[in-house]
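Encoded as structure tokens, here's the structure I'll be asking about.
Every protein chain of the complex appears in place save one, which is left out.
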Amino acid sequence: MIWEGAAEIARRIAAGEARAIEVTEAFLGRIAELDGKLGAYLAVAGDAARAQAEAIDRMRAADAPLPPLAGVPIALKDVLVTRGLATTAASKILAGWIPPYDATVVEKLRAAGAIVLGKVNCDEFAMGSSTENSAYKQTRNPWDLARVPGGSSGGSSAAVAAGLCAASLGTDTGGSIRQPAALCGVVGVKPTYGRVSRYGVVAFASSLDQVGPLARNVRDAALVLEAIAGLDPRDATSLDAPVPRYVDALAGEVAGLRVGLPGEYYDRESLDPDVRAALERTQAALRERGAELIDIALPHTHLALPAYYLVAPAEASSNLARYDGVRYGARADAGSLIEMYERSRGAGFGPEVKRRIMLGTYALRSGYYDQYYKKAQQVRALIKRDFDKAFHHVDVILTPTTPTAAFPFGAKSSPIDMYLADIFTLSCNLAGLPGASVPCGLTRDGLPIGAQLIGKPLDEPVLLRAAAAIEAAVGLGDQRPRGLAS
Amino acid sequence: MSAADWEPVIGLEVHVQLATRSKAFSPSATRFGDPPNSLTDPVVLGLPGTLPVFNRHALELALQLGVATGSKIRARSRFARKHYFYPDQPKGYQISQYDEPLCEDGHLDVIVGGAVKRVKLQRIHLEEDAGKSMHVGAVSHVDLNRAGVPLVEVVSAPELGSADEAAEFMRSLHRLVRWLAISEADMENGQLRCDANVSIRRPGEDRLGTRTELKNINSFRFVHDAVEHEIARQIRLVEDGGHVVQETRLWDADVGASAAMRSKEQAEDYRYFPDPDLPPLVVDGALMGGILRGLPELPTVRFERYLREGLSADDARTLVGERALADYFDAAVKVHPGDRSGRTIVNWLLTELLGALNADGKSIAEAPLAAAHLSELVRLVEDGTISGKIGKEVFAEAYKTGGAPRAIVEANGMQQISDEGQLGAVVDRVIAANPKQVEAYRGGKDGLFGFFVGQVMKETQGRANPVITSDLLHKRLGR
Partner (left out) sequence: MTKEEVEAIAHLARLHLEPDELERMAGELGTILEHFGALAAADTEGVAPMTHAVPMDLRLRPDVVQPSLPADEATRAAPAKDGELFVVPAVIS
């Protein structure tokens, strides 16, 4: 049952074939047994999870109608604020902080009956592509423990892949759901900007951040997305649009679907041959099912990386100004106020976070704003225009999620090398579009490869339908990570 | 050289707390004087993950001020983040407006002496207030109750020419925002706060001199004192061969002087950028229509109307000092078409009614005497139904009981006696009863005339019409 995914678990509990407490205990047991090796969890909320599961079982016993995710054990990336449960953003500066409120997505998941197993690791403040920037621990890739799980939502992807939760939530600012999903062989969805509330999501870059599901299959991802999507009066950027029944969209055909293939993503020397081959198989499979493959151009793609690495750090430098050691979080001993700020922040933030705060502060300085931040936002508009034009001709865009499969720890020694790991995923955030990564095969070394789909704004149903077709045709099927013995 | 050789140039930046129930970007309350840190919520505390959602009423109030000052209202304005680290600034930035403010190019009409002077406003923008830091020895205490209270910042053009004008600007803004119920604007509670930019130049020069910014000015008197002190300081400095340094100075009202803040603290770079959490603020036609329809006659407009209607500048200024008072006056005049100028009514209102209210510690809104009743009382005096003296008694009774003056007069038989036959009989009785005095008066003792009037009043309990009484006495006494 561990491997059967969220939808099946929910079905079995609703049908009385399994009790929520049994399911929860099974996952808690696996966490206790295996997470020492995997390193996904920062905090396990065993007692609270058991209490939630028992409440679901009581509802079932009383024949009360069960919500859609009743009894489904879920892990939350540690940038999602949880009332009464430590939330650190994998940073020392938030060590020991127990929030007095729940993120909207957490409230929604609980209302949908999901069981919160705990908080999972990530890069500090979601800044990174390997989860190596966590201040607390290393999370390993369950397909090969010597390799990274991707990032920043590496705990979320590793936990799903290793069967230490039925599904998880991550956040995606420049690829932080899709990239780790690809590297761990799971499905990850970054919704349209504004589709899911950001209230209670520790902010990295506010105009780019979105919450989304990581799951064992497309159906599970659709189910979780449906539970967390929708207008939130507490988030002025959340969209006032009805939430479709995403699961229903999966039944559709891909025949006639126009799939765009941007040359800028495929014609790259850095693209690993195994990844290229997997994408070609994916394209062929879609063509066989009646989809139409169309070459498209996204000519400003090469500007996505510089634009992103100015916009995101600029916003981050602002969003992280609140960590000052006054109202919560760590404070360093200091004689003066200025020293208190500088020492607390100097000791509390890790190297990558500092680098981005510095970069962002630099870009926003008086006299430099036009040259950097404003220019990057203009380039962003050009990138968005590319997509708008392309979507006149195609319904969805197919690209590799990452240039390579999972890389070994320490492989990306310079910041720029690490930034390049997100080269295919950044544009989607800059343009506010929905994106997904779905497994589409393994490398010769047996590492998962992800196919990325990018859709029109709010067109998640089409995105999910295409993802389901890919999953059916070239997905991993019953292949499971073999890095963990059991 | 002296002060006359210099022309001061003053610009004011005034922060006005908007009278909303909840905060600018979150739902905790906006009260004054509650226990520390008891009016916060996750947004106000700047907890990780929190997001701002703007208060519609704060926008409405700011728009009222924008329209009342003839400002251009931006159809799309924008919130920006202004970054600085300070313990009472929870997010490390203040949500404010920068290059796309809500209102620009307006004006504030200032009453200077008996006339209205128009002062240009550069802009009015929305922002959130900070909390409070209190210094206690080696540490500071921080209370965030005030953090997130909505503010407008009103920025005048640098065209105020004296400390008096600066103080009048503040009084006029205070009057306007209270008039519109935009703010309580209590300076003692910090609901209205002022920074002043001061420079001096030679008369006739176009270029502005180097300015200093005065902060921490929290009463009308301090506005005047701080600005005057700063003008004098700059003149002295320049005349002694020095030059004015651009700096921020804190006004210390206890000492009556300002001191420069340390330069390091001023070297700020606020790193403004559009707040990505807050899409553009759109003011549509429906919203503007509602604001325009709801806008009352403004205090300076009413001031000028009162002048045209014949009131003195002092009375007119007193009336427009409080909207409820001016409205009371207008209501009283409206039901008393006989007194178009309202001069009699204003006397009764400002002396009798305000006097009584002040003695009771009550506001005009709590007046037990309705405007229509004050008007009725004035009419009873004017048409001779009662004498002015009786009028004051009737006023006292009406104030005490809330009764209608005419009913009080009738119930107590207080009508003035103007009937010549009735009064003639009384006069005759008085003359018959005082033969010695009559003889003395007729013999040339003019001073005795008052005695006879007094006797008639005594006989009539003060109700005798004094003019007719006097006329009858003259006739019957033969002089």
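Going in written order, the chains are labelled A and B, and every chain counts its residues from 1.
FYI, a contact is a pair of C-beta atoms (placed from the backbone, for glycine too) under 8 Å apart; a residue touches a chain by one contact, two chains touch by 3 or more.
Note that the structure is a prediction, hence the values are computed from the model and not measured.
Visitor: Could you tell which one of B:87, B:209 or B:299 touches the chain left off the display?
Guide: Final answer for the missing-chain contact: B:87.
Visitor: Using the touch definition up top, pick the residue from B:73, B:108 or B:142 that touches the left-out chain.
Guide: The single option touching the absent chain is B:142.
Visitor: In the whole complex, not just what's shown, which of A:41, A:125 or A:193 touches the removed chain?
Guide: Hidden-chain contact among the options goes to A:193.
Visitor: Using the definition of touch stated at the top, determine which of A:66, A:382, A:411 or A:442 touches the missing chain.
Guide: A:382
Visitor: Among A:137, A:374 or A:480, which one is in touch with the chain left out?
Guide: A:374
Visitor: Hey, which chain B residues sit against the chain that's not shown?
Guide: Given the touch definition above, chain B has residues 20-22, 27-29, 35-42, 45, 53-59, 78-79, 85-87, 133-135, 137-144, 250, 261-262, 265, 269, 271, 274, 276, 278-282 touching the missing chain.
Visitor: Which chain A residues touch the hidden chain?
Guide: Residues in contact with the chain left out: 96-98, 100, 192-194, 207-208, 233, 236-237, 239-240, 300, 302-303, 305-307, 309-310, 317, 321, 324-331, 334-343, 345-347, 349, 351, 354-355, 357-359, 361-362, 365, 371, 374-382, 384, 414-416, 429-432, 457.
What we mean here is this: only the chains that are shown with their structure count from here on.
Visitor: State, to the nearest whole Å, the distance from the C-alpha centre of chain A to the C-alpha centre of chain B.
Guide: Going by mean C-alpha positions, chain A sits 57 Å from chain B.
Visitor: What residues on chain B touch chain A, complex-wise?
Guide: 42, 45-54, 81, 83, 85, 87, 90-93, 140, 142, 144, 269-273, 276-279
Visitor: Mind listing the chain A positions that touch chain B in their complex?
Guide: It is residues 79-81, 87, 89, 94, 97, 99-101, 103, 198-203, 205-207, 233-237, 314-315, 317-318, 320-322, 324, 326-328, 337, 341, 361, 364-366, 369, 373 of chain A that touch chain B.
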